[in-house]
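Report on the following structure.
One protein chain is absent from this view; the other protein chains keep their places.
Up next is chain A:
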């Protein structure tokens, strides 16, 4: 009897020991969620009365409400580093200029942001305002995390025509606006002026001498390789995941390739011929020795002045600017195939579903979102391209170097279709298969067959 009891006890104990590993993550999230919900809850009760009163008073007299009642907004962001500081500046400025709307900025860790957002909203403890990438928006909509903003935008008098339509259109799902885009952060090309000069490839205007074609770009790299010391990498790029994928997507889109998902978002629609051509071109950059094999840190490579060109998102501009002694330039990625196109995504401001969907708060939130977009010159410090063309004319923006060299890209960004599976397709199909191509372990044509199957598998799940 005793023995059996102790056996039961030991096995129970070991069971719980074994399970703790899997439970760890959950517990962490739950803790954070409840911590946040505490704040939120307090804020909510503070405002419950005033909010409703404002809503009632509001009615037809919408414009007056924001000068009558004070609204507190809880804002969750995923920015760190320079982005985080710039967003905080924006929030502070907004609070100063809008005494009746106070925004509290809560910075979450980028890697956990979406998980926390979804969980918190599911528990009814989500924020009043949040950030979403355009590519992630459909998934959030599908899960019922995000509300459409057409009603409040109308009340608050948001003029959608002041936005860059390419960016705006990517946030419209089923004819409804779901977010206010504040930027686009496309994939562009950076170059080291000193090294290009050494290789005789820097023009009088400080821009690379480069013929915009498949052969032209290859020749450009060939010259860099031949003329620069062996230690210099002609083209700094990672060997896996994001950045080579972005380049592939850009080159695929430059040929007019369809999205890899069909229009009805139900099946994979890889344009194999164009995809293979793009993959083949990039594979040659690796096998031809223009890109350093398995470069452990291609950002550092470019930053320390040992790489002639590099490609990544515009967010690097801020980093290069603050690097002493780095003479660099920025430009759209070359037009290697038929038309200009590049990879890009946008940060947008969203209104998550809340317990009461308080109209006063929602209105204040969209006013805030629109204000952030209008004051994009602060946000552009990190390198992002502002979402409102009017900001591009702003003196502060114009005074910042580099940005105007690539601002035109905003209209040629090729966004992915509003599939709810965008991020899964990227992580579980595109990255995985293309990485094999870059490692020269898979033929580009075979890779496209695999990609088609992989995307389909994700869509089926």
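Note that in this section contacts are C-beta pairs under 8 Å (C-beta built on N, C-alpha and C of every residue); 3 or more make two chains touch, one makes a residue touch a chain; residues count from 1.
The rule is short, and it goes like this: contacts and distances are computed from a predicted model.
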Assuming one chain is omitted from the figure, identify its UniProt name from "Peroxiredoxin family protein", "Transcriptional regulator", "Putative tricarboxylic transport membrane protein" or "Sugar ABC transporter permease". "Sugar ABC transporter permease"
Sole contact to the chain not displayed, among A:105, A:119 or A:223: A:119
Of A:378, A:400 or A:439, which sits in contact with the chain we cannot see? A:439
Residue of A:294, A:323, A:339 or A:390 in touch with the missing chain, whole complex considered: A:294
Residue touching the undisplayed chain, where the options are A:81, A:144, A:157 or A:203: A:144
Of the residues in chain A, which ones touch the absent chain? 7, 10-12, 14-19, 21-23, 25, 115, 118-119, 121-122, 143-145, 230, 239-240, 292-296, 423-424, 427-428, 432, 435-436, 439, 461
